[in-house]
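Quick one: the structure is below, and I'll ask about it shortly.
The complex appears here minus one protein chain, its other protein chains still in place.
So that you can tell them apart, the chains are marked A, B and C in the order they are listed, and the count of residues begins at 1 in each.
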Amino acid sequence: MAKQVRAQLVGATGYGGLGILELLLGHPQFEVTALIARDDAGRRIDHVYPHLTGRCEAIVQAPVEDAIGRDCDVVIFATPDRVSQQYAKDLVRRGVRFIDYSGDFRFASTADYARYAERHPSIGDTTHGAAALLARSAYGVSELNAAAIAAAPVVGNPGCFAVGIVLGMAPLYHDGLVEGGLVIVDGLTGSSGAGKKPAPLQHFSHLNANVVPYRVLNHQHVVEAEFTLGRLGQAAGATVDFVPHLLGTTRGILNTMHATLTRPVPRAALLARYREFFAGHPFVRVLDDPPTLKGTLGSNYIDLSLFTAPGDRRVVVMSSIDNLMKGQSGSAMQNLNIMFGLPQTAGLERGPLYP
Amino acid sequence: MAKQVRAQLVGATGYGGLGILELLLGHPQFEVTALIARDDAGRRIDHVYPHLTGRCEAIVQAPVEDAIGRDCDVVIFATPDRVSQQYAKDLVRRGVRFIDYSGDFRFASTADYARYAERHPSIGDTTHGAAALLARSAYGVSELNAAAIAAAPVVGNPGCFAVGIVLGMAPLYHDGLVEGGLVIVDGLTGSSGAGKKPAPLQHFSHLNANVVPYRVLNHQHVVEAEFTLGRLGQAAGATVDFVPHLLGTTRGILNTMHATLTRPVPRAALLARYREFFAGHPFVRVLDDPPTLKGTLGSNYIDLSLFTAPGDRRVVVMSSIDNLMKGQSGSAMQNLNIMFGLPQTAGLERGPLYP
Amino acid sequence: MAKQVRAQLVGATGYGGLGILELLLGHPQFEVTALIARDDAGRRIDHVYPHLTGRCEAIVQAPVEDAIGRDCDVVIFATPDRVSQQYAKDLVRRGVRFIDYSGDFRFASTADYARYAERHPSIGDTTHGAAALLARSAYGVSELNAAAIAAAPVVGNPGCFAVGIVLGMAPLYHDGLVEGGLVIVDGLTGSSGAGKKPAPLQHFSHLNANVVPYRVLNHQHVVEAEFTLGRLGQAAGATVDFVPHLLGTTRGILNTMHATLTRPVPRAALLARYREFFAGHPFVRVLDDPPTLKGTLGSNYIDLSLFTAPGDRRVVVMSSIDNLMKGQSGSAMQNLNIMFGLPQTAGLERGPLYP
Partner (left out) sequence: MAKQVRAQLVGATGYGGLGILELLLGHPQFEVTALIARDDAGRRIDHVYPHLTGRCEAIVQAPVEDAIGRDCDVVIFATPDRVSQQYAKDLVRRGVRFIDYSGDFRFASTADYARYAERHPSIGDTTHGAAALLARSAYGVSELNAAAIAAAPVVGNPGCFAVGIVLGMAPLYHDGLVEGGLVIVDGLTGSSGAGKKPAPLQHFSHLNANVVPYRVLNHQHVVEAEFTLGRLGQAAGATVDFVPHLLGTTRGILNTMHATLTRPVPRAALLARYREFFAGHPFVRVLDDPPTLKGTLGSNYIDLSLFTAPGDRRVVVMSSIDNLMKGQSGSAMQNLNIMFGLPQTAGLERGPLYP
């Protein structure tokens, strides 16, 4: 049986590209037509990543411009910020849909984008290169925006920290329960979110057995979380005080989130509301016990739980995801399924790897 | 479509039971009819292992005796030594095939078994409880014994270290190339081979950032490796000097094996011979570079490579496996596929998790 | 030169006992007269802990009752809760001072103790066995209570999490700057705080590469932190919302603490105030950058830093300690120095082990 969707992958040799490649290789309906990347162009992908031996022998192609979007139904940009926006207008004009891993299409307006771009450590110019498309793009938190994702020509895949914060706090913001719209988040992340490029902070001898807080109260993923949570249901804006901590582990993000409720709600009622809110969403698991980092490792699940302090006014919500799956390629695969009318779980059946 | 094979799992709540359960849940032809275990009987398996939430809600049943083998085509014993041999005769009499994870059915004779049992740290009585079945059982190194496995009523799944040693050295022993039949093996293993029971050697604070050699020249897995290698093709016996090292990591076994060749053979010729020897075996990958532990993580692959010293008389062979997959449940699944005439790769398509 | 102080160590074979033993062995003025413990009594301590080979060959003695306090100037109880209070009256009567690692003497009144004991997972009876001594004991956060520690017959060594929270927040509570007296703390800890006894949560295969939140909003160390912070200077009570997270690493505690200030104070002013507050305290380092877990590993330092959100009303304070040093045996050594009129740094010169 012929595969249904022909996908081209740009930025194929980073961890983001690797993640979606492996999902697409195991997907019953997707076919990968080209691996495109600046790094390692000309090499076989299984020489770049030896663990792919016997699974894929495709040769990485250089990003010659007219190659982008040729001979495919969808382009997946697993590229840094400000790459996809260069190709966006042309692709949309030609009717080729695309999904982008960076912040390029996570925002609905140039004003929103500018606030994000200012915060980003490696974006200088905050002008968007395809401003007209922002209003037509969908923000790819699958559980909140499935209808928009299904219809949009462009999907902005969410930031890894944002996925855990947004889904973890969505029911409370939606119901207008967050006092002052303020949530305090301590985020714990493995190293792989920083990609494969060697750097001092990801140097093994430095990071092993370490915890390194960084970009304290100044991480760019907060911007999309604030916009998203602050506009849900009865929410009236959101402020996220966010402290990311880099851990000496490879995969996973665990966010611990603290808020004050506008009125007392017992824990049991909150858990019930969460289960109702996420009913029918196969990748959201609301647990009685605190989620663990390894409980979602290698899978597309997001595990949630919550607790209240005595008096039921202060609440702690915790979320666990694999940052390279639900936090990146897993969400992308889920969004691609939605874009092409396939079951959300297609190609994403893999469970957590434990122990 | 109805599932083809109905499997009962005994010892369901250890890591071995967990591993095969997860493979069976994702397998297109197998159905799990019962989870049986002494520990945690009466609990839902997803309460024992919360990462299974949403994947399996079966209740663990106590090993009431007449439950074993009831209402199934095959029994999988993920149990310690000397459990399955108690049920063996009865099962075979009733025509129920089974596979066993322990050393109970890895040996072709009581003499061989006794040598193993003497070496085993927790076996007191070296008399076999189902001696008559030893000659009818098959040793489950799938790549070497597929025909026997397909036909046997009983399969003895191999020991984790043995898998890597036997497959890594098989071509050299088969061709009679190992001088004196002696191979020196330093084995590196993650903690999970010791199972889920808390113990001083597996205590996190002790093992983390540590390397602990143990059972130096005295590990029981050596016995099956010596019998198997020493009887291959032109081999005339085998001696394995084996030093296991416990590493501060969870999964994986990397064996580094040293032998002297009976005559000089260049590296390229040896690599070619390995590729020929394992042609058609989908889980054996012969690499040009040294295998890495993480290169097989979570998958059923065994990665091999080899190097020769100047003069081409001394050779180093390295093998990498996931000890809970190719070293245990993956091999079991592969053997179950062979036993029931299914493709060896069914349910085992999952690639390595990297990074 | 004869050593000045003769110390007896009770509970010598746990991690707490090991830590103080090693500090005492390297201390110029302390002599260890006896190692007493229930576990491993009769064994040489270097057989219990082989890394001590060549450093100490003392034999562990069983806790025969009249041995406690005999032939020494000070007793160090590195024992669980409710052990030292059995010996306390007798020791004080005989003029033998002691320091205790548990919660037995951290509280100034039976009411305070009862609140702690109720919260403790393994204390059933909340009645104190030496209630009359509570008012004469000193809470051993060296930087806050040096005068009391110097004079007291009994010192209650602080809980590991409490050390980092109390010192990290002390300047703000002291100055009455914490709105509502509320601080939200996410604590990250290595495994060694749970001691050497094998347990499911400390099982390597489970904890490695994991993060496990536990006792959410319900950890007993909070009680001493609330009492201490809430009674400092201009403070009017304290509430600590505390979520401990167990990390897959051996040593270290990093607390990230969030509070709202009663009035805006710029970051620079707060940092200056912290440096002033801790001037003359050799183990407190106030850093410009966020502290890291490994920055204090193996040393008695506590590293602090802080950041403010825009508007300077919300503040994040971070503290890093080695949980077995400043969080336990290092603080005990520092307190012993204070108790016996020695320089606080004696025997504690060891710097962090990096990388």
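In the analysis below, a contact is a pair of C-beta atoms (placed from the backbone, for glycine too) under 8 Å apart; a residue touches a chain by one contact, two chains touch by 3 or more.
Since this is a predicted model, take the numbers as computed values, not measurements.
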{"item": "Residue of C:Ile123, C:Ala138, C:Ala152 or C:Ala209 touching the missing chain in the full complex", "value": "C:Ala209"}
{"item": "Residue among A:Pro200, A:Gly280 or A:Gly311 that touches the chain left out of view", "value": "A:Pro200"}
{"item": "Options C:His174, C:Arg273, C:Lys294 or C:Arg314, residue touching the unrepresented chain", "value": "C:Lys294"}
{"item": "Absent chain, residues of chain A that touch it", "value": "15, 190-192, 194, 196, 198-200, 202-209, 248-250"}
{"item": "Touching residues on chain C - with respect to the absent chain", "value": "15, 18, 22, 25-26, 49-55, 192, 196, 208-209, 250-251, 282, 285, 287, 289, 292, 294-298, 301, 303, 349-355"}
{"item": "Contact set of chain B toward the excluded chain (per top definition)", "value": "184, 186, 188, 205-206, 208-214, 216-217, 241, 243, 245, 247-252, 254, 256, 258, 290-294, 297, 307-309, 314, 316, 318, 320, 355"}
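The rule is simple: only the chains that are shown with their structure count from here on.
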{"item": "Centre-to-centre distance between chain C and chain B (centres being mean Cα positions), rounded to whole Å", "value": "46"}
{"item": "Chain A and chain B, separation of their C-alpha mean positions in angstrom", "value": "37"}
{"item": "In chain A, residues with contacts to at least two other chains", "value": "208-209, 250-251, 292, 294, 297, 355"}
